[in-house]
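Left out: one protein chain. Kept in place: all the others.
And now, subunit A:
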C-alpha cells in the first residue's frame, strides 16, 4: 500500500514537424507506470504544445515504485493511420523515495527516440506520496540511499561501515528473442531500454534489502554493470559497500569539498593507526610488496575442462589457491587477532570504497586480483541466476584468500568487471589487501575513534605503508627496509594499490599517470579451445603488464602506484591488456633504484656500446622525470636507516618457485641481491622493443599533469573551472601479417595519440590537471580497437601550487627531521641543505599568489556574464523613445515562446538553461556539496540506418554522447541539482555496419546528483538558513554566472 505517484504533463517545446503538409504536429502524451496508462488531450497544430494536464495518479506498491521507471511517450495524433511516436522519456523515481533527497522532479526533459535521437523537450512534474509501511516482511527497500561515490559522501558521517553487498539479476536479452525478427528496431531498442531499467530497479531494491538486513541505511561505492552476453542473456550485477550514515547537521562545520590534502592534514587530528605498536612491533618485518597478482595467474594454467559450461580455471576455495594461501603462522594470527573478529563473520570482507575516513586504513598489503575464463551458455531460468552467482563467489573467494596470504583481513578499493567475446567471458576482480581499524566496522562510532586517536597521539603518517604480513613468511619475494618516515616499521620498496592516495600520506613532488599497454595475438577458436587458449595467455599478460608498470614507475623515479586498474579485454583474435595507475613518490618508502640494462653477449664490443648508450638514455630519462615531477627526497644516509635487512633470499626464491609455475619469472630477479637495482636483460629483439617502448612515452606538455586518482598528489589549489569530457577512438588494424610487436605499437600509439589530442584540446586551461583519467578498451570486431576515455580537466593556480608544495616538502622534512632527532640525534644539516634547494623568497611569493588569487578568477567570472543579456537590455532602450519600444515589445509575437519575449524579467533566468556540472570526481573544486539528490543510472540505445547522412560513425557517436550528457544534465536539473559527481560511463558499446549504412551504440552512465554551493557564496548562505536556502540560491547563482 504504499504510495501514490502523481504526474503532470505541462508543456512541450521544439517538437519535430510530424505533418509535412502543415509543418506542424498534433501532439499528445501517454504516461505509463506499471500497467496503468493515462493520456493527455491532443494539442493541435503546434510545435510548442501547452497541455497543462491534470495530475495523473498511480496507486502502487513501493516495490513497483522501486523497480519500475515512469514512462512518458510523446506521440503525434493521426486521424487516419496509427499515431506516430515522437519519442520517450524514462524517469527513475527512486530519488523521490527517500526523505533527504529530492521531493519533486520537475523540469524539461529531452524527448528521446532510439532512431532519431533527441526530438524536442517536455516539461513534466512528478511527485510521490509515500505512506509509512510497517510490514516487516516487505520486499521493498525504500529509504536506503545509494551513492556511486567511492568515499563517504561529503555531507555525511559514517557511523558504521558494514561491508560488502552484491546482487545480480539475469534475463533474456530482448534483442535475441524470436519476436525481434518481426518487430522494428525501435521497438526492440525500447524493449531493451525498458528491461534494463526494470532490472536495475529490481537490483537496487534487492541490494537495499540486504543493506536493511545488515542494519545499514546506505550503499556507498555502488557500482552497477551490464553484461551483454548475447544469445545467452543479459546480466545486471552490482556491488557496493553498506554503511550507516549520519547526515552532518551543520554543513559549515565540514571541510570544504575541494580541500587540499595538505590542508586536510592540518585539520584532521591524527589519522593514524591507533595501535601500530601492539600490532606490528612483533617480528612482522617487511619484505617486498610484489603481491600483484601472480597467484591468480597460476590458477589459469591449471585447467579443468571437465565440464562444458564451467571451464572453471579458478581454484576452488578449498585448494587454498596454491602458494598464496599458505598458512600465516602464529605471528599472523596475533596480528589479525584484534581486527579480524569484526570481519570474520562476513563472507567477503570487501569494500568498494577507495577513500576512507581518517584512521580507517591501518596497513595496506598490496593489490590482489583474480581472473577466470568462463564459457557462457543460455540462462535457462532467469529467476535462479545461480551459475553467475557461483562464478563470482569463486572469484571473490580467491581474492579473499590472496588477501589472507598477505596478512590482511580485508580488501579495499574492490571492483569487478567482465570482458565478453562471443561465448567466452573473462571475469575479473581486484582490490587492495588491507588491515582496517575494527572500530569502524563495529558499533563503536567515529567519535570514539577520534577520541582514541587523540589520546594515543601518534605522530606517524606512514602507517598504511607498513607491511601487514609477516616478514619471515612472506607470500612473495620482496625487499624490505625500515620506514623512511618513522624508522620503526618495515616497508616494501614499492607499493601497488587500487585505492586513492590517503589524504594523510606524505608525498614528495607530483604524481603522474602511468600506463602499461599490451596486446597478444590469439588464434581464432571455438568454445572450449578458445577459453583454454585465453587462459593460457592470461598469466603471461598479467606478468608483462606488471613488468611494464614496474619499469615505467622506476623510470619516473617513483615508488608507489595508486588507483591501479588492469583491464584485460578479449577479442576474436587477440587479447588486450591496459593498466592505468597514478605513480607517486611516497616519502615513507625507499628511493627507487634505477634500471640497469644487461646484455646477453658481453663480448661484442659494438653491442656493449649500444647497451651503454641505452643505459645512458634511461638514466637521463629518470633524471629528467625527477626534475619534471619535482621529486627531491631528502637524502638520508644509509647508517641512519640502518643497514638493509639481510634478505631471506633463500626462502623467497623457494617460495617463488613454488608459486610460479612459469619459467618466465626466473628471468626477472625481483629480489636482486644488490640493493635497489632493477635489471632488464636484453636478450632478444623483443626485449629491445620493450626498452624502446619504455622510452617512447612522452610526458605531457608543460602545465599539464594527469592522474587517474581523484586528486593529483602535490597539487592542492584547484580553481573552480572544470571540464569533463569523453573521447572515443576506434582504429582499424591492417589485417596483413600482424605481429605482436606491430600490434603493441599500434595500441601504444593509439593511447599516446589520444592523450596528446586531449592535451592539445584542453590547452586553454593550462595550468591544469587531468584527473580520474579512465581508459576503457574494447574489441568490437576483428580488426577494430576501441578506446574510450573519460576524465575531468581541472585548472589550478600555479603560484599557490608552488608555494603549497614547498611548504608541503618543508613540512615533511621537518617531520622527518624531528623524528630523526628523537631517534638518533640526527644532525639538522641535511634538513637545511634540502631547504636551500628551494631558494625562492617566500615573501614575494606570497604577494604573487595573493594578487593572482583575487584577480584572475573574478575576472573570469565577470567575463562569463551574458552578453546576450546585454543585448536584450539594450534592445529596450534604443530607438525612438522608450514609450514606443515597450509597446512593440509587448506586441511582438509570432516566433519564440513566452519566456523569451518577457525581456523585462530578470535577464536570462528564464531563457537560458541552468548549468549542470559533471565530474567523475566525488567533489567539485571551489564548492561545497550541500545535498545528495539520488543516484543517476541511465541506459540508452541509439541506432541509425542512415549512418552517412548523420556524418559517419564519428558524427553519429559524437551526437549520441552529447545527447547522453544532455539527458543526464536534464534529469539532474529536474531533481533540483546542479551537478553530477562520481560520474562514470560504464559502457559504450559501439557496433557499425557501414555497408548497410547502419550503426548502433549502447551507453550506460551513472553518478550522484548533487546540489553544490560555491565557496564564495557560502558565507552569504550560511548566514541564512543553510539547508533550506542553498538549493534555490545556488541554482540561481549558477544561472547568472
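Heads up, the rule we're going with is that a residue touches a chain if its C-beta (ideal position, glycine included) is under 8 Å from a C-beta of that chain, and two chains touch if they have at least 3 such contacts; residues count from 1.
Heads up, the rule we're going with is that contacts and distances are computed from a predicted model.
> Going by UniProt, what is the name of the one chain that was not included in the view, given "Translation initiation factor eIF2B subunit epsilon", "FGF1 intracellular binding protein", "2-methoxy-6-polyprenyl-1,4-benzoquinol methylase, mitochondrial" or "BING4 C-terminal domain-containing protein"?
Options "Translation initiation factor eIF2B subunit epsilon", "FGF1 intracellular binding protein", "2-methoxy-6-polyprenyl-1,4-benzoquinol methylase, mitochondrial" or "BING4 C-terminal domain-containing protein" considered; the missing chain's recorded name is "FGF1 intracellular binding protein".
> Of the residues listed, A:80, A:178 or A:760, which one is in contact with the missing chain?
Touches the omitted chain: A:760.
> Looking at the whole complex, which of A:214, A:913 or A:989 touches the chain that is not displayed?
Residue touching the chain left out of view: A:913.
> Could you list which residues of subunit A touch the chain missing from the display?
Listed in rising order, the touching residues are 13-14, 108, 110, 118, 121, 701, 723-734, 746, 749-750, 753, 756-761, 763, 784, 786, 863-869, 871-872, 874-875, 878-880, 884-885, 887-889, 891-892, 894-896, 900-901, 903, 908, 911-913, 915-918, 951, 953-955, 957-959, 961-963, 965-966, 969-970, 990.
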